[in-house]
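Missing here is one protein chain; the remaining ones are kept as they sit in the complex.
Right, chain A next:
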Amino acid sequence: MTAHFKQDGPVESNRLDGMKQGVIGKALPRVEGLAKVTGTAPYAAEYQAANMAEGVLVTATITRGTVSSIDTQSVLAMPGVLAVIQDSRMTTRAAQGTAGQAPQQEPQTVSYWGQPIALVVAETFEQARDAAKQLTITYDAEEGAPLDPQAVESEAKEGQTVNQGDLAHAMAEAAHSVDVTIDTEGHASAAMEPHAAIAQWEGDKLTLYASLQMLNYNIAELADALGIEEEDVRLRAPYVGGGFGSKLGISEEAVAAAIAAKQLDRPVRVVMSRQQVFQCIMRRSETHQRLRLACDDDGRLTGFGHDALVSNLPGEAFAEPVLQSSHFLYGGDNRSLSLNVARIHRMTAGSVRAPGEAVGMPALEVAMDQLAEEAGIDPVELRLRNIPERNPEEDLPFSSHKLAECLRQGAEAFGWDSGPRTPRQHKEGEWWIGTGMASAARVHNVSEAKVRVSLIADGTALVRTDMTDIGTGTYTILAQIVGEMLGLPVDKVMVELGDTQNPRGPGSGGSWGAASIGSAAFMACHALRKTLAERVGTSEEELSLKDGIANSGPSLVELLDGKELSELGHYEPGDIADDYTASGFGAFFAQVRVNRFTGEARVDRMLGAFGFGRVLNAKTARSQCLGGITWSIGAALTESLMFDPNDGHLVNCDLAEYHMPVHRDIGEVEVLMVEERDPVASPIQAKGIGELGMCGGAAAIANAIYNACGARLHHFPMTPDRILAALPD
């Protein structure tokens, strides 16, 4: 049976709150946590296959041109080397999120330095790696590939331009205004687990173990790349060691492993080196943004301008969606927004941790801080005065809106001082200490999802979908939703993820996983409850299930009577997205110290207050927020991709030189979850959580740096050299 629900309107029934098991929302530890910390949860490269060969990708050392020849003979004589694979089906980039089709193939055409062009396969990894390095390749290089996004003509990204009223006039007439240009550098996802795949064929049937976020799309991407049918592909990714956008689409190693395994008629494993993960998966584009804000004497916005320039390779549809939340976060009748893409030959730009708001919000929120200073209004108050009643561009209502509560509750919990904010008022030894704040916003998304929920005759439940858990807590929240609905403790609910033999989930990405798959599970459980209610002789609404007992009478085992009961939950977002603007909202507060000699900035403490609908698990939700705040600190102070100006190659391509924050960089962090129910967001009233924690946080730190030392920076990350250069005398 299928329990299908297409959401065309709000779901006010809010059934989860009426259940009896009492596990929903609880701060339960991850159900797969023990397996992970004891090393018994295998990751992609850790599966064993008999007679497995090892492949290593060979990457280009030119920026643009063609591979004219690869001297395979030079390495085929090396010990253990089995093959040098050059196949026009091999992919040269990772697929963009939700592409559902193969990315650019034909690896002999090179469009960025570091692009995969071949695969060397050998008996051992070491042999393959050595041979890959020894391979003699000749190129026909095309000189003069554009590398600097600001030095080329850019094109407008369609559907992003907004012109409402007359911004120039509003700026000219404004009581107060700000017109600033802010730059952000590129980011890497930097997931711990490198991209890896093991391909195994049985006849024409392919099984691929991989580290991927969205098997529901990846299966189509892989089949398309290989020129085979989806039915002949099985993808498995039960455990994924972080994705952060970099595993949304299939990447080069997966397709190469499948081709090699077929050609050699034995299983092939391809694991990317850390350098390859950095150099040939996805970068977040650098951005060049102009913010124009105009307000009246009371600080009410009369004009709002946000123009951004981002970059990508020619032919890539993705453009860092910098303006995503700018379209609706604040009011202002006169609006002008635009997004432009420069075509350059750096590696592919794609989704990296909160694409769009991760860099757009920090820029906007620095500009807002400057406007608050110009207008002489407390920055919290300025934001409170500019929360629009409805989406200012589309005139839609918000599904729910907790920005004001987050600002107020966050300010109180942080101890925000709403008095005058002059820089350099607090000093401790060599350090200036300051505070700053920013709003948080991240659009809420949901996606079609299917999951099979079965009640087994022994009274336990089994949940099956190809949905992934990329470290976010999917296993646990599914066990909680199903446990709550069916009256089972979490340890009686088995969850199987990451296998395309199971129904298609929504994939993990865009923070939509929990709300989407959770709603599908909710639908399946709702249908199961109906059947159980009939068997008890009551209505679904009257059915009370707790600890495997129905209405204090028969047990589930008795009701099942030796037979399994199963439902396919199918959730589909409907037309509701046309009627509402749905977003997570929040507020960040930071206390930062800046060394007056060296310009080093350190975060003493940070507080994030977030409203994102129902909290499904207070512990995993908080962990997501902590992760987001950590990314905020990275974006503010340390993370920056550096590209060679001559050939465009990514220079700092490992975790030693790409500076994610370390434990010592993270001061005291507090998370305040402002609970709400959003009946529009999803049938379980939950919104996305994963990315909100980094959507604006970097600006709270930037604004605190200004408050601490008087250096108003317009360039993220705010490294000591940039802070020193901006310090007033």
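Just so we're on the same page, contacts are C-beta pairs under 8 Å (C-beta built on N, C-alpha and C of every residue); 3 or more make two chains touch, one makes a residue touch a chain; residues count from 1.
Heads up, the rule we're going with is that contacts and distances are computed from a predicted model.
According to UniProt, what is the chain that's been left out of this complex called? Choose from "Xanthine dehydrogenase family protein subunit M", "Cell division protein FtsX", "Electron transfer flavoprotein subunit alpha" or "Peptide ABC transporter ATP-binding protein".
Protein name of the absent chain (UniProt record): "Xanthine dehydrogenase family protein subunit M".
Among A:Gln21, A:Gln104, A:Asn386 or A:Thr638, which one is in touch with the chain left out?
For the chain that is not drawn, the touching residue is A:Thr638.
Touching the absent chain in the whole complex: find that residue among A:Arg129, A:Arg390 or A:Arg712.
The missing chain is touched by A:Arg129.
Which listed residue (A:Ala404, A:Val557 or A:Leu724) would be found touching the missing chain in the intact complex?
A:Leu724
Could you please point out the chain A residues that touch the chain left off the display?
59, 61, 79, 126, 129-130, 133, 273, 275, 430, 595, 597-600, 602, 637-638, 642-646, 649, 651-653, 656-657, 659-665, 717, 719-721, 724-725
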